[in-house]
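Below is one structure, written out as structure tokens, with a few remarks after it.
The complex appears here minus one protein chain, its other protein chains still in place.
For chain A:
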Amino acid sequence: MLEHALFWVLAVLAAAAGVMVFRFDSMARATYALLTSLLCAGGVVMLLGLDYLGVVILLMMTVEMALMAVFMVMYMMNPAGLMPMSMLHNTKGAAVLCGAVFAALAAGILLAPWPARRGRPPADPTHDLGMSLMGPHMLTMMTLGMALFATIVGTVVLATRRGRYDRFGDDLKARRPDDPVPGGGRR
């Protein structure tokens, strides 16, 4: 009973906070609303018996939204929302499209003949996940690892101030880059 009540509180809060993300004038408030929504989603995951993944989601979203708030202050024109301005486009078309998407998803959810539950949850789902990632789903884990490594390299390349034209000039085949500090094996 308590579980059901908690679920409804989390579900309503997640949906309402999700809507408020795009209603607030202040970007800081929007970030907190998104954080609330995602924390409630993490809470729902924990209610379903996935404690480890739920805690991972809670911790990751908290840090992620803290970083997002920093970037908002850096890049947004009006981070505090003191001068309300509209930064939206095509709201009517998007509202119709999203309403149609929700209606289609809801129709599918309510009309689909969902299969009956097969099996019972393991005593320790976290152990099950670990064994799966290190066993039959090893390829998934390896792909995720490579994707994260590629992300690290890609983000550094994108965010660095000096690009290849800064280093080599117009002639990208030049032997030596024009670096302020020589590095690598060419020192």
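Here is the rule we use: contacts are C-beta pairs under 8 Å (C-beta built on N, C-alpha and C of every residue); 3 or more make two chains touch, one makes a residue touch a chain; residues count from 1.
As a working rule, contacts and distances are computed from a predicted model.
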Choices "CoA-transferase", "Phage repressor protein C with HTH and peptisase S24 domain", "Glycerol-3-phosphate dehydrogenase" or "NADH-quinone oxidoreductase subunit K" - which one is the UniProt name of the chain not shown: "NADH-quinone oxidoreductase subunit K"
Interface with the unshown chain - residue positions in chain A: 3-4, 7, 11, 14-15, 18-19, 21-22, 27, 30-31, 34, 37-38, 41, 44-45, 47-50, 53, 56-57, 60, 64, 67-68, 71-72, 75-77, 87-91, 93-95, 97-99, 101-102, 105-106, 109-110, 114-115, 117-122, 125, 128-129, 131-133, 137, 140, 144, 147-148, 151-152, 154-156, 158-159, 161
